[in-house]
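One structure, pasted below without further comment.
One protein chain omitted, others in place.
What follows is subunit A.
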């Protein structure tokens, strides 16, 4: 069994993103960066399959700037076997990332590709589904449980209003929802070991993919702020305000 896990370097989830002064883009100059939390869950899901399965290789792959090697190392420290970085100077749109990942998938022929359901930077929730389309594979999005039986993967999907169980023949693309698992921490010895694991770096240009942007970012702004509110002293006070000031209850 071979599992490919695409991982993305993003802003740390505790940091509140700010626009640049000229409003042209997001200001990431001082932001702490980390591994996208949903990608961590995806890695954990792959490692759990590996834990049950002697003949299993987990490959972490990222498309991005040189520093994304740090996030691949994090995945290796958690337990992935090797890493691949497709080095790109500037961030790519999901469709372009998907085209790069398709080339890696064609080369590696994984049985399973596990994505995060979304990047917490652009909140796109697209790349996994796009790779599935480009490869002609089935897709299981919003997974909260994964169970491999022979050459079929059964998944539970979290959908609005409930959940569903689906069966997909391998190879397949899955995307991880929050409650799929709780990712393990990398131990110190494993962090040391990860430094020696293979990490192949490829230049974006060598893939021969058309990654020209389809969209122009015209600007980034802060959403309209909520007006500062007030503290009320009692339940009676609250009800009075809701009735007579906000007029949201009768």
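Following the convention adopted for this analysis, a residue touches a chain if its C-beta (ideal position, glycine included) is under 8 Å from a C-beta of that chain, and two chains touch if they have at least 3 such contacts; residues count from 1.
Heads up, the rule we're going with is that contacts and distances are computed from a predicted model.
A chain of the complex is left out here; the name its UniProt entry carries, from "Urease accessory protein UreF", "Iron(III) transport system substrate-binding protein", "Na(+)/H(+) antiporter subunit B" or "Electron transfer flavoprotein subunit alpha", is "Electron transfer flavoprotein subunit alpha".
The missing chain, though absent from the display, is touched by one residue of A:21, A:54 or A:123; that residue is A:123.
Residue in contact with the omitted chain (choice from A:26, A:56, A:103 or A:148): A:26. For the options A:29, A:90 or A:221, the residue in contact with the chain missing from this view is A:221.
Which of A:66, A:179 or A:195 touches the hidden chain is settled by the complete complex: it is A:179.
Against the chain not displayed here, subunit A makes contact via residues 11, 13, 16-19, 26, 38, 93-95, 98, 117-118, 120-134, 137-142, 144, 154, 157-169, 177-179, 213-223, 226-232, 234-236, 238-239, 241-242, 246, 248-249.
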